[in-house]
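Removed: one protein chain of the complex. Kept in place: all other protein chains.
And then chain A:
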Amino acid sequence: MKKFNALFHKEWTEAWREKKLVWLPAVILLVTLLQPISLYFMPAILENSNNLPSGAVIELPIPSGNEVLAGTLSQFHTIGTAIIVLACMNVIVQERNNGSLMQLFSRPVHTGTYIFSKWTMLVLLHLGAFTISYGAAWYYTNILFSDVSFSSVWKSCVIYCLWIVLIITVTLFVGTFLRRSGGVAGISILIAASIAILSNIVPDIAIYLPSELLNLSTELLNKNDGNTHIGAVLTTTVVLIVLLLLTMIKQFEKSVKF
């Protein structure tokens, strides 16, 4: 536990000194806030764009707060996923390539301790940044559009957080196999995309796939009632995360780490 704490502390200090602690939440905040704000100003934006014929009348239905927040989530789902992958791709690869990993492991450190210290830090950082950003988006939605109930917001937030944890885990997992950060990012995004494609190709199993997490959380916002297959998705996602973590530790232990 002492060793975990030492490594965990190291991760946070590193994130602070390299200012990841600043730019990552800032970028996530920007991505999430963009949706409610740009939707609010959409009529003004359209009016000011001068390629409309004079006299054109634009009538946009004002979306409900629930719809706006759901849109925020879908927006984050594409751009945010990429941001998370990019933020995590270097985490193991860099230390392995420059040799500091080898020097660390010349001491009695368990592979699991090392990986968990990184995973825990990344999960806390990303979930923290996302929760704050989502909360801010909720705040603006309430002001600019109609009120959304807190109970549906926090439920959708918790469910969507699981997707973020999964993406972090997948990226770390690929990072234990490959030595190039570009490859890590590419393969991780490929995995995330193929989950989504799979759910389109085989709709029968779609309700079990983690890609369903987005649909679930937007549904929760729109209908605010429990969904029947919520358990199935949660189970597969959690099982997938645990499996990835275990394989990653095993694989990292026996493969050439350096």
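We adopt the following convention: a contact is a pair of C-beta atoms (placed from the backbone, for glycine too) under 8 Å apart; a residue touches a chain by one contact, two chains touch by 3 or more; residues count from 1.
Basically, contacts and distances are computed from a predicted model.
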Self-check item: Among "Acetolactate synthase small subunit", "Carbohydrate ABC transporter membrane protein 1, CUT1 family", "ABC-2 type transport system ATP-binding protein" or "Heme exporter protein D", UniProt-listed name of the chain not shown
Solution: "ABC-2 type transport system ATP-binding protein"
Exercise. Among A:T13, A:S146 or A:S194, single out the residue that touches the unshown chain.
Key: A:T13
Quiz prompt | Candidate in contact with the missing chain, chosen from A:A82, A:L104 or A:L240 | solution = A:L104
Self-check item: Touch residues of chain A, complete complex, unshown partner
Solution: 2-3, 6-7, 10, 13-14, 17-18, 98-100, 102-109, 256-258
